[in-house]
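With one protein chain held back, the other chains of the complex are shown just where they sit.
This part shows chain A:
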Amino acid sequence: MGKVKLKEHIINREWCKGCGICVHFCPKNVLELDETDKGVAVRPEDCICCKLCELRCPDLAIEVLTETETSALVKSEEAAEV
């Protein structure tokens, strides 16, 4: 397996409560809260895919998608469409 690369951060804005835990603990300062207090990835190019934000989010609102995997949530939604 090659190096894991970031595809995207999927942040569920309906579930995020703006607690700031992901922002506070990101080792690379990738995340911020926007003007509506929702987590956003403002510097995705700096992300090292440690997934600590995903693991520490109390609201299950973040998924860090990497090159080697696709989101199960997206997959099941796509599956529901066809």
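One rule holds in what follows: contacts are C-beta pairs under 8 Å (C-beta built on N, C-alpha and C of every residue); 3 or more make two chains touch, one makes a residue touch a chain; residues count from 1.
The definition used in the following text is that contacts and distances are computed from a predicted model.
*Asks:* Absent chain per UniProt: "2-oxoacid:ferredoxin oxidoreductase subunit beta", "Cytochrome P450", "WD40 repeat protein" or "ABC transporter ATP-binding protein"?
*Replies:* So the chain that does not appear here would be "2-oxoacid:ferredoxin oxidoreductase subunit beta", according to UniProt.
*Asks:* Extract the touching residues of chain A with respect to the undisplayed chain.
*Replies:* 14-15, 17-21, 23-25, 52, 55-60, 71-73, 76
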